[in-house]
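A single protein chain has been omitted from the complex, and every remaining protein chain is retained in its original position.
All chains are identified by letter, namely A, B and C, in their written order; residue positions are counted from 1 within each chain.
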Amino acid sequence: MSAPAVRRSRGGAVARWTFLGLLALFFVVPQLAMARFAFQNVPVVMLDSSTVLQGWSAHRLIEALAEPELWVSARTSVVLAALAIALNLALLMPLAVLVEVYRPRLRPLVTAVTLLPWVVPPIALVVGVAATFRQVAPWFLASPLSLVPFYALWAMPFTYRALDAGLRAVNARTLVEAARSLGASLPTVLVRVLAPAMSAAIVASAGLTGALVLGEFAFASLLLKNTLPTYLVNYQRGAPQAGMALALTVMVFTAVGMAGVVHLLRRRGLGVSTVGV
Amino acid sequence: MSAPAVRRSRGGAVARWTFLGLLALFFVVPQLAMARFAFQNVPVVMLDSSTVLQGWSAHRLIEALAEPELWVSARTSVVLAALAIALNLALLMPLAVLVEVYRPRLRPLVTAVTLLPWVVPPIALVVGVAATFRQVAPWFLASPLSLVPFYALWAMPFTYRALDAGLRAVNARTLVEAARSLGASLPTVLVRVLAPAMSAAIVASAGLTGALVLGEFAFASLLLKNTLPTYLVNYQRGAPQAGMALALTVMVFTAVGMAGVVHLLRRRGLGVSTVGV
Amino acid sequence: MTRTSTNQRTDGQHNDMATIEMIGVRKEFGATVALADLHLSIGSGELVCLLGPSGCGKTTALRLLAGFETPDAGAILVDGDDITTVPPRRRGFGMVFQEYSLFPNLTARQNIEFGLKVRRAGKAETAATVERLLTMTRLEKHASKFPHQMSGGQKQRVALARAIATQPRLLLLDEPLSALDAQVREHLREEIRRLQQQVGVTTVFVTHDQHEAMAVADRVAVMRDGVLEQIDPPRTLYSRPASAFVAGFVGTVNRVGARPEPDGWRVLGAHVPAVGEAVTGTAVVRPEQLAVQRANGTPGVFATVTGVSFLGALTRLTLDHPDEGPLVADLIGPEADGWEVGDRAIARVRADAGSVVLQ
Partner (left out) sequence: MTRTSTNQRTDGQHNDMATIEMIGVRKEFGATVALADLHLSIGSGELVCLLGPSGCGKTTALRLLAGFETPDAGAILVDGDDITTVPPRRRGFGMVFQEYSLFPNLTARQNIEFGLKVRRAGKAETAATVERLLTMTRLEKHASKFPHQMSGGQKQRVALARAIATQPRLLLLDEPLSALDAQVREHLREEIRRLQQQVGVTTVFVTHDQHEAMAVADRVAVMRDGVLEQIDPPRTLYSRPASAFVAGFVGTVNRVGARPEPDGWRVLGAHVPAVGEAVTGTAVVRPEQLAVQRANGTPGVFATVTGVSFLGALTRLTLDHPDEGPLVADLIGPEADGWEVGDRAIARVRADAGSVVLQ
């Protein structure tokens, strides 16, 4: 019996990898351009292929990090993110459990409603609410914390979807029924069964809410609050290259942070990719 | 055999409906407040419970609709939305099919990468790219159409997820293999099998991309383009109540349009709720 | 068509276990009547299978027993106490689900302990119970594994141990074997039966698989469109089905013409005793009640062999009979050898076949 060498058809594979390569370029080229602009100590007009390796330096970043206002606005953003996460989980975790386990018929309605903050132009919301409150209850808008409800609402479509996908991935309805038939009360079910089973989804939704808040500009700008993104925009006006260095750094930090969390969860067998994120 | 009347336990149900009711208030009250502010011909300080039914009028809306600039910026936004949808579908539909059908192992990677536009602060992207191009290739930012790649990138996480969920919901891999074993070429598979089977997901993802673009403020504002949202913000500064009326109208139109599309698809047996949207 | 049977096992072996009664239970979901008017009574220590095609109401009946649904009318009694509105966690029933329902963050041992810990059982007692159950379900080696490290069959064994750990008054099994491979399925159904008899717990087992139901149940309740068609021990159900639906559902049947004769009936050219009422002049003949002989030049009416299936102990012939249409016969031992598609054969009801069922 002869076992002839296998001739694989390579044409399809080449086409596929080419496509993927082009897509990757679409992502990488702008990032590289930005990195060169920010970190190369070369006049902008000379940034071409011949100068790719010249004059890389972090001095602009160090300058930017020395600004005390940066840290004030960063602190505001972090507090806002934490509060938005807490508010969202407190509201949406019970809602998702309720819909998934007890009232599956409400699912299409709730899914549609939680999508609204992205479907209705968010700008209309800010404009409207800001204008109303400025007239009716100006004290409400005085604190930067007034951004929290907006952020919670804005992140809701994602948070809800991540939680909902998590519940379905762990087969929450059956888990809850199993726990109830074993004599567990509702708090026991939530704390000892659902929360640990869904930790990946909870972390993922919290992480995404945080990332969204840390990058949000429109609300903060319109309501005249100093957050990290508004600071970045202002700072960049005066120092384009240092601002860019700062922006890139924030970007890399957020991405690395998210990747780290995902990796930790994977190692504990809690795949985040299964929760629809 | 006696069949005693059933005594249902109502306590749990009451608690659940109360919770849902409170959530509904959280959504409805701000909207109502905005509607009153915009459409009641009553001084703002008198907008309390005693004046709920007084002086409703659409005259501010009619005024606002008479502005020619509104229609110019609206047209820009619609064009941008259409182009962003086209670009996104052209890039992501093949990518989603490729990953789902041919390279399922790439799924986690692609899922993570397509999420980046939301995880990295989008503001960093705008700031960075804008600054770079302003120096390197100023012609690129001259046209409002320069917003299209940003919008495509920004809407990508959602578009990709909707397409991916649609592919999984219709069991795309099996459909493609069935079609191939029946002798269909790749174009036939895409056009005659996948596209019709996934029409719900495609429409949903296009609709959401459109809605996002029609409501986007930060990019347009930072790149100094006149789109519907930037027009709304400017107009509202001079005429808060008319601006609010306009904003609410846009909101209602977008929501009704989306609901209509979803409803049409449902009637054709193509449930959008199954595509994870 | 509903027949309720109130015969309960009286062997006195399981007096500490519960008797269950469902009285006139009705449940609707929107416009769908899931259960019309169910009367069911289950003796203490008995294993009753609810058997039927999808949508027959068997799972609804189980969920009503578990307390996950509330009936629209009727009552559910345990040892005479009305538990119709008692919430699931206070019923003290054990349940095993079709989907894997182990808590993913707990090991096999921790899963089994869960119910005991929730009830604040003593530490020593808990440990002893868990060890005993691990041994009974042959899971000793897997006690420290997490669900994602176990096979489907192992997971369902843990789920079973978890369900009986709290010494439930009633054990509810909702298609516990449906997600498993055929080989594992057959093995585990024997194990469930053995465990159930060992523990002596009253059990309701929902399945769509007639073989499964017949193999494990003391009595099988055949359901259809929300109505109980018949509840009887497997043997009775098989030999004296109450309706054509039951006859067809609990096994393969041949429907052939029957003519009255003195002291019996003429069916396929043989004189046979019969049970049931001859409403349609049709007899229901089981495949194993047919004898098939080669038509070696014999005169008579011949059937043609259209298929030969090897079923292990049995060989199944499908035949095409000029008068009666398609027939199925199960042959055993030497009788079964050498048949080929296209052979001509004489099919008769066996002399020792016993009664056939008339309709």
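Simple rule for what comes next: a contact is a pair of C-beta atoms (placed from the backbone, for glycine too) under 8 Å apart; a residue touches a chain by one contact, two chains touch by 3 or more.
Please read these numbers as outputs of a predicted model, since none were measured by experiment.
Which residue among C:85, C:197 or C:243 touches the omitted chain?
C:197
Where does subunit B touch the missing chain, residue by residue?
On the subunit B side, contact with the omitted chain comes from 170-171, 174-175, 177-185, 188, 193, 196-197, 199, 269.
Using the document's contact rule, name the residues of subunit C that touch the chain not shown here.
53-54, 181-183, 186, 190, 193-194, 197, 208-212, 214-216, 233-235, 238, 249-252, 286-288, 306-307, 309-314, 316, 318, 330, 332-334, 341, 352
Just so it is clear, only the chains that are shown with their structure count from here on.
Could you give the fewest steps needed to travel from subunit A to subunit B through chains in contact?
Counted as steps through touching chains, the separation is 1.
Would you indicate which pair of chains has the most C-beta pairs in contact?
Highest contact count among chain pairs: A-B.
Report, in whole Å, the distance between the mean C-alpha point of subunit A and the mean C-alpha point of subunit C.
That pair's centroid distance is 51 Å.
Spell out, as numbers or ranges, the residues of subunit B touching 2 or more other chains.
Subunit B, residues with two or more chain partners: not present.
Would you please write down the residue numbers of subunit C that are in contact with two or more other chains?
87
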